[in-house]
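Removed from the display is one protein chain of the complex; every other protein chain stays in position.
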Amino acid sequence: MKKLGVGLIGTGYMGKCHALAWNAVAATFGTGLRPQLVHLGEISDDLARQRADEFGFERHSGDWRAVIADPEVDIVSITSPNQFHIEMAIAAFKAGKHVWCEKPMATKLVDAQAMQTAAKSAGTLAVLGYNYIQSPAIRQIEALVKDGRIGRVTHVRIEMDEDFMAAPDMPFSFKHRAESGYGALDDFAVHPLSLLHTIVGLPVEVIVDMAKPSEMLKDGQGEDRLIETHDIASALLRFDGGLTGILAVNRSAWGRKGRIALQILGTEGSILFDQERANEFQLYLRNDPGDIQGFRTILIAPTHAPYNHFLPAPGHGLGFNDLKVIEAHEIIKALEGDTARLIDFDQGLKIETVVHAMARSRHDNAWVKIGRES
Amino acid sequence: MKKLGVGLIGTGYMGKCHALAWNAVAATFGTGLRPQLVHLGEISDDLARQRADEFGFERHSGDWRAVIADPEVDIVSITSPNQFHIEMAIAAFKAGKHVWCEKPMATKLVDAQAMQTAAKSAGTLAVLGYNYIQSPAIRQIEALVKDGRIGRVTHVRIEMDEDFMAAPDMPFSFKHRAESGYGALDDFAVHPLSLLHTIVGLPVEVIVDMAKPSEMLKDGQGEDRLIETHDIASALLRFDGGLTGILAVNRSAWGRKGRIALQILGTEGSILFDQERANEFQLYLRNDPGDIQGFRTILIAPTHAPYNHFLPAPGHGLGFNDLKVIEAHEIIKALEGDTARLIDFDQGLKIETVVHAMARSRHDNAWVKIGRES
Amino acid sequence: MKKLGVGLIGTGYMGKCHALAWNAVAATFGTGLRPQLVHLGEISDDLARQRADEFGFERHSGDWRAVIADPEVDIVSITSPNQFHIEMAIAAFKAGKHVWCEKPMATKLVDAQAMQTAAKSAGTLAVLGYNYIQSPAIRQIEALVKDGRIGRVTHVRIEMDEDFMAAPDMPFSFKHRAESGYGALDDFAVHPLSLLHTIVGLPVEVIVDMAKPSEMLKDGQGEDRLIETHDIASALLRFDGGLTGILAVNRSAWGRKGRIALQILGTEGSILFDQERANEFQLYLRNDPGDIQGFRTILIAPTHAPYNHFLPAPGHGLGFNDLKVIEAHEIIKALEGDTARLIDFDQGLKIETVVHAMARSRHDNAWVKIGRES
Partner (left out) sequence: MKKLGVGLIGTGYMGKCHALAWNAVAATFGTGLRPQLVHLGEISDDLARQRADEFGFERHSGDWRAVIADPEVDIVSITSPNQFHIEMAIAAFKAGKHVWCEKPMATKLVDAQAMQTAAKSAGTLAVLGYNYIQSPAIRQIEALVKDGRIGRVTHVRIEMDEDFMAAPDMPFSFKHRAESGYGALDDFAVHPLSLLHTIVGLPVEVIVDMAKPSEMLKDGQGEDRLIETHDIASALLRFDGGLTGILAVNRSAWGRKGRIALQILGTEGSILFDQERANEFQLYLRNDPGDIQGFRTILIAPTHAPYNHFLPAPGHGLGFNDLKVIEAHEIIKALEGDTARLIDFDQGLKIETVVHAMARSRHDNAWVKIGRES
């Protein structure tokens, strides 16, 4: 069996998720190409050693450059904080490596553009970690839409809400400072946009409002600090061809834990999805007999590939970490020359362009056309 | 027991609903003032006679003016098509009658203003039929918000969706013509606005987009006709004090039958409601113990007045028509000099002012401040 | 329009519900026969006068015999406590009146048998107040089952749970004493049995277990008292033809308010219903396309008669009290000679026979065949 040498930079939440995926993908899918966990990089030798032991990597290093330089590493998983992506990704491309980088590409649009340029020059695989599009439910929803089973799409609404910033007595932190970004917009918006991109395409014109649930918080010293980021952003969307939609994100929405609620309305039916119940979705078809019309709640089953590679029986459910295993499998498919379902740096740049257009719309207090905002 | 002489104009859906409410309110609430169904008006003598028999009215007439002129009629229920409200309401006020008029007041803002002026001059009771605010669930939600049990409100989203205009092969009809109004905006928006008005107040600035699911339909003669109204409208809302929100309406949303979905987010918790399951609502409180935090699904119970006047046991449920009985009871309370929960012509005019500002925002493709749009 | 003279005995929860129904049925259904609220009986003149005023009855009396004797009374609504049904019903039959009696007929089987005999002799209409079978959702479920749309029924489960007896610190009361009956079994079991009777028929063999959540309670004097009734009863059911089922009732189930949860499994599909969300039911059909199989949540709509007589639009919902209006309409249909959907004294006796067989099964700790238990 052919080996795929894997390097991993960063071992936080997403780093661990990559490691689990690289560990599981061959057994899950019976892949021809077998990942070999070669080299793990962290910010210190000690942490790198500990994580390499836990995650099953052969080598480790306190310097991420050693991972990229390792000749046995074919692909580099970049899961460091967003501001470091650009340097690592460009170095990896220069070394001729494939790159699997967590989203967003960068905090500044110009950096994302530079990364895309480097990827194009390298000609290697350049993939962003948009795992929600890998969900069997989302795949089935996309198939239903693209096969026309709800007719022509007439309207979309998508909401992403969590509550980790909701506490009105939390201490002032980095995420409240402008240097961390706009707030909910860049924390969240790429996720719903990646789903729209996959299912109906990206908007061409947007207007956005942003809001702060509170104005002030106390910092660790008990001093009042002005909050500079916006936990709430709401957008109206226009797409080519007259389609309209709404996108809303909120990281201070009490009770919402991992909500990505999608409503897709068509001329022949409707589809609903919520990531908090990711193993099901709902479908309404207007051509059902009149006395039994209603939203079907469809549990993900072996018929909804690639669920079948995890479980032979319906109704047992995948977890969030399984999405990364599917993503790793798509990468292997791409490396083997098969068609793969992935968001590459070209597409990722388009998604991030929309986010920055949204921010400009808020600044201008006006509609912004995506093509004209750069 | 003192009598309240009731006149009814119009016997469609809402007219029947008024008749049922006038029939039921005394037995339900044990009111001091007892409605007496005196005079029913319809567009012909025959129809008026038939409906008077069915609904239990003593007299009937093919001319609505006779209802208003009847000296035994104290209050007039106006449930005719919207364009006729102005003439009937103003005539009723001139005759010194109380008026219970279905919403909206009028299709043109200037007409609504004239109706409000007439009501003010008459000094009689001038009530609009906003029955959703009478729901025990909505009353409990309002109480929770106003008592601060979810803290300060930080964001609201409200959606009203039905599917009666969704069929892509329906024949071109009056509702597709501009003279019927803007479309979903004036069909629906007053309902969610009445709930916002009741719970958090009305917005002071809006931006709206509208869309048509289809461009053309065939009329009865098989001719292609251009659709002039918009089945979809989406709005961003700004309120005094920094609160923001989203309002979305859609009358072509397959599978939605009577959806009014409300999300109210606060600093201490969140509330969810959907009119399709009107006998329950959901509440999240951040101060619940950490291992058992979640949205409570609260079934309406006798503790949520005035449910207790209908049923002594929880979990049995009220129906849509019961909301009108509650509204009739509030009218009786107002007539008896008690505090009542009603939307009068003053408040109704404010709601309709927002709707027309929304339409202007769409026309201008820009944010509109409510105070400045007239 | 022909009049139907109505007498009402008892004005508690169910008495008020009857009064509301008699008030509403003509306007709701446009009936040919119009109820006239003639005579109301209560246990004192004062209470009778007050209720007659509230409910709109012409005459009142502190003696129920006067109601039955009133020559203008054609039908008597009996809503008094269960132990008084027998005397009142037999008197009414002897006076040649129609009877609409709340269920159960009686607390003892021999009394129910006597009531049925009296009804047979009188030849008048003898109807029991089983309003849950009138629900549009239940009617649609019955139609689906009887039309074979879920194939042959293979299994049923029905649970009825409330929590009004759940408090472990409630004072010892009449409902804890054996003279009040078995407990949950006779409080509740007739309801699920009436639904089974309507949809799949009654069981022919049963085994039952009963349990007490607590053994002792304190009475008003602070004395410990032994609880004699059983708040929990669970039954296995066998029907003719090999069908089996489960029936469970519990009046100490915290959080359950008006739950009647029904699962009907067939060779071609399944149906789910819960009275706490009475305006919807769920249907699974195995012949749906493989990738979109799931339970449809069907909101009750005008297509599900007689919802259409209350509301012309789907998704707006009926309430519990509306079921009684439908029942009143069925009575009027029966009086006019039409086929009506009602549980008469013959059928009611069969239902109560099953309840008493269940109690004997618990006593014998063994299966009991229904035919052999009397």
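By written order: A, B and C. Residues from 1 in each chain.
The criterion applied here is as follows: a residue touches a chain if its C-beta (ideal position, glycine included) is under 8 Å from a C-beta of that chain, and two chains touch if they have at least 3 such contacts.
What you see is a predicted model; the values in this text were computed from it and never measured.
Engineer: Could you run through the displayed chains and say which ones the absent chain touches?
Structural biologist: Looking at the complete complex, the unshown chain comes into contact with A, B, C.
Engineer: Pick out which of A:E102, A:E142, A:E159 or A:D322 touches the chain that's been left out of the picture.
Structural biologist: Selected residue, touching the omitted chain: A:D322.
Engineer: Given the contact definition stated above, which residue among C:G62, C:G151 or C:P302 touches the chain not shown here?
Structural biologist: Selected residue, touching the omitted chain: C:G151.
Engineer: Can you list where chain B touches the absent chain?
Structural biologist: Chain B touches the missing chain through residues 140, 143-144, 149, 280, 282-283, 285, 288, 290-299, 301, 303-304.
Engineer: Please give every residue of chain A in contact with the chain that is not shown.
Structural biologist: Interface residues of chain A facing the absent chain: 1, 13, 16, 19-20, 23-24, 26-28, 30-31, 34, 50, 53-56, 162, 164, 256-259, 275-280, 299, 301, 310-322.
Engineer: By the contact criterion defined above, which parts of chain C meet the unshown chain? Give residue numbers in ascending order.
Structural biologist: Counting over the whole complex, chain C touches the hidden chain at residues 150-151, 154-155, 157, 159, 163, 166-168, 207, 209, 211-215, 232, 234, 236, 238, 242-246, 248, 250, 252-256, 263, 265-270, 284, 286, 293-295, 365-367.
Throughout what follows, only the chains that are shown with their structure count from here on.
Engineer: Using mean CA coordinates as chain centres, what's the gap between chain A and chain B in Å?
Structural biologist: Roughly 41 Å, centre to centre.
Engineer: Would you mind pulling out the distance in Å between where the CA atoms of chain A average out and where those of chain C do?
Structural biologist: Comparing mean C-alpha positions, chain C is 54 Å from chain A.
Engineer: Please list all residues of chain C that touch 2 or more other chains.
Structural biologist: 280, 299, 301
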